[in-house]
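One chain of protein is taken out of this complex; the other chains stay put.
Here the chain labels run A and B in written order, and each chain numbers its own residues starting at 1.
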Amino acid sequence: MQLFSCPFCGPRDETEFHFVVEAGKSRPEPADRVTDAEWAAYLHTCKAPKGAAREVWLHLTCGEYFMMTRDTVTRDVTGSEPLRGTET
Amino acid sequence: MQRYSALSLLRHSLSHHKGWQPAWRKAEPRDAYDAVIIGGGGHGLATAYYLAKHHKMRRVAVLERSWIGGGNTGRNTTVVRSNYFYPESVALYDLSLRLYEGLSRELNYNIMLSQRGMLIAAHTPMQMEICARIANAMQLNDVDGELMTAEAAERQVPLVNTGPSARYKCMGGIWQPRAGVARHDAVAWGYARAANALGVDIIENCEVQEIHTEGSAIAGVETSRGRIRTDRLGIAAAGATPSLVQQVGVSLPIHDYALQAFVSEPVKPCLDTVLLYLGTGAYLSQSDKGELVIGGGLDRVPTHSQRGNLPVQETVLSGLLEMFPAFAQLKLLRQWAGVVDVVPDSSPIIGPVGPEGLHINCGWGTGGFKAIPAGGYLLAHLLATGKHHEISRSFDLSRFAHGRLIDEAAGSGIAH
Partner (left out) sequence: MSGWRHDALGSEIDRSQSLSFTFDGRKVAGFQGDTLASALLASEHRILGRSFKYHRPRGLWGFGAEEPNAIFDVQLNGVTHPNQRATTTHLVDGMAARSVNAAPDAARDRFALLDRLHRFLPAGFYYKTFMALGWKLYEPMIRRMAGLGQVDAAFEPPADTPQINATCDLLVIGSGPAGLAAARAAAQVGRAVWLIEDAARLGGSLRWRGGQIGGASWADFATETQADVEANGGRLMTDATIWGAFDHGLFAAWQRCVGAPDRHWRIRPRQVILAAGSIERPLWFANNDLPGVMSAEAAMFFLACHGSLPGRRLLVTTASDRTYAIARAFADAGAHVTVADQRAEAPEIDDIRQIRGANLTEAKGRTGVEGAMVGGIKVPCDTILCAGGVTPTVHLWCQAGGKLDWDPDRDMLVPRPGTAPLTVVGAANGTLDLAAALAEGHAAGGGTGPAPEAETQTTQASAPVRPDPSLPGRQWVDLQNDVTLKDVGLAGREGFTSVEHLKRYTTLGMATDQGRTSNFGGLAAMAAQTGRTIPETGTTTYRPPFQPVPFGVIAGPRRGDLFNPLRRLTLEEAHRDVGARFREYGGWLRPSVYGVGDEVTLAQDEARTARATVGIFDGSPLGKLEVIGPKAAELLDFTGYMRMSTLKPGRARYGFMLSETGVVYDDGVVLRLDETRFIVSASSSHVDGVRFRLEDARQDRIGRDQVFIHDVTAGYVTLTVTGPKARALIADAGIGLPDLPHMGVVEISVGDMPLRVARISFTGDTSFELTVPARHARALRDRLDGALAAQSGRWIGLEAVMILRAEKGFILVGKDTDGLTMPHDLGWGGPRQKRQDEYLGKRALFTPEAKSNMRRQLIGLTVPDGARPIVTGSHLIPRDGTRRSLGFVTSSYHSPTLGHPIALALLEDGRAQMGREIYCFNDGDVRAAQVGPICAVDPAGDRLHG
C-alpha cells in the first residue's frame, strides 16, 4: 500500500487518491480554433514516462487537486504541492 | 519440425527422450531482415508465424528483450472469449477465437484450449437489461451468446453464494459456450516453434534501443546485440510501445497500470466455467491443475513496475468470497502483476504510425491474451501488404481524432 501526501491533509493511503492526468497539459481554447487532432491529443495522448513523472492527482476525501512528483518504476514519491501556489 | 503426437512420445520414450530437438532455435541476429517484430510475446510471435505462413516471408526476426512469453502473455488469467457488444469488437475477437479453435492442430502444439463456457453474472434488473442488450448484439453478429436465467446460472456454478447474506445475488447473465481458457505459455511456445520451423529467427535477450529511419521510412533498429536493417518494423510490445514510438515522434493514448492475478492452492474440481461477476468485478476459473485463477480490477496508480499492491488484493479477494464464501478456506499460493497498456476506449490500436513501414499492435489493456491469434494475424497483414485488413481498420490510431471510439464499457455498460 503506497502512501501519498495530500498537500492539505498529509500522508494518506493510496486508496484515497485518484490519478487525474499528467501535468503540463493546458486545455486548447477556444473550441472553434482547435483542430480535431489537437483536441484528441489534449484528451488522450500521454507520455506514460518510465521513471520520473509529474502528475495531477485528486484527494478524494478532501476534494483537492494537487501536483505529485513520483517514480513510476520504483514508486518513490518525491513531492506534492497544491495545483497553483497557495493563493487564496 | 519434429512432429508431436502420442506416437512420437511413445517412440522417444524408448530413447529416454534424448532425441527431442529444441522447440525453437536460439538464433543469432543477422544483419538484415525483410521484417522485424519487436516483442516476443504472443502477439509478436503470432505475427511472425502468420507472416511466414500466409505471406511467405521467411527472413523475419522477432526481437525479445528477455525470454519469450514473459510479459503479459505469461501473466494473464488465460481467458478466451468474444462476448462483445460492437460489431468491430466482435469481428476482432471472434476471429481470434476461431483461430484459437484450430490452433493446437495448426501449430502441432497442445495449447489446451478448454471451451468450458463463460458466464457474466448480473445482480440487478438493470444489469440484466444490459446483459440482454449484449446477448442480442452477439446473436446479431453470429456469435454464440445467450441470456442465462438465475436458475441455469446456479446449476452452472453450484457453489455461488445464494444465501441470505449475499450482497450480490446472481440474477443470471450472459452465457457464451465457446468461451473458455487456454494454456498461456503454450500459445507463446507453440507459435514460436511453428514460426521457427518456417524460418523465423527468434532472438531472445535482445533489447531494442533505437529505431532508425531514413527520410520518412523505417531503416532498422539498434539493439543490445547490434544493428539490424529492415524496412518493415512491427511493434507488439504492450506497455513498452509508447516509449519506442516516441523516438520517431509518435505519441500514443496509452497509460500503463498494473493488473494483478491470483492463484489458490489446487483443489479438486469445484468450478467448471469461467465466471465474471459484475457486482464484485472479480473473475475466475479453475485450472486443470485444480488451482483457482482469479483476477479483478486494475491497481489504479499508473506504473511500469510489475508489483501488485495490497489494497487491490483485499478488494479482489473480498469480492471472490462474497461470491464464494467457502473459498475463504483456500489459500493464496501465488500472486503477480502485469503492466497493461490501457487506451481510453479500452480497445487496441492496430495500424501504421509515424515513418513508412512502421506498424504497431498495442493497447490491449487487460484483454490481450484472447486476441493473440487475431492480433498477430492482423499485424502480419499490415506488415506484408502495408494496408489494413478489413477487421483492423476500425482500430487505427486515427479513430481518436475522428472521435470514433470503440468503447465497450460505454456501449455495453460492462468493462472488458
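Simple rule for what comes next: a contact is a pair of C-beta atoms (placed from the backbone, for glycine too) under 8 Å apart; a residue touches a chain by one contact, two chains touch by 3 or more.
In this text the structure is predicted, and so the values were computed from the model without any measurement.
**Q** List the residues of chain B that touch the chain left out of this view.
**A** On the chain B side, contact with the omitted chain comes from 4-6, 8-10, 13, 16-18, 20-26, 66-67, 70, 74, 87, 104-105, 108-110, 112-115, 124, 126, 129-137, 139-142, 146-147, 158-159, 165-168, 183, 185-186, 189-190, 204, 264-270, 279-280, 286, 288-290, 307-310, 313-314, 317-322, 325-336, 401-405, 407, 409-413.
**Q** Quickly run down the residues of chain A that touch the omitted chain.
**A** Residues 1-3, 18, 20, 28-31, 34, 36, 39, 43, 58, 60, 63-65, 74-75, 77, 83-84, 87-88 of chain A touch the chain absent from view.
In this text, only the chains that are shown with their structure count from here on.
**Q** Can you check the complex and tell me which residues of chain A touch chain B?
**A** For this pair, the touching residues of chain A are 1-2, 13-15, 17-19, 36-37, 39-41, 43-48, 50-51, 53, 55, 72-75.
**Q** Any idea which chain B residues touch chain A in the complex?
**A** 239, 242-243, 246, 251-256, 300-305, 307, 309-311, 344, 400-403
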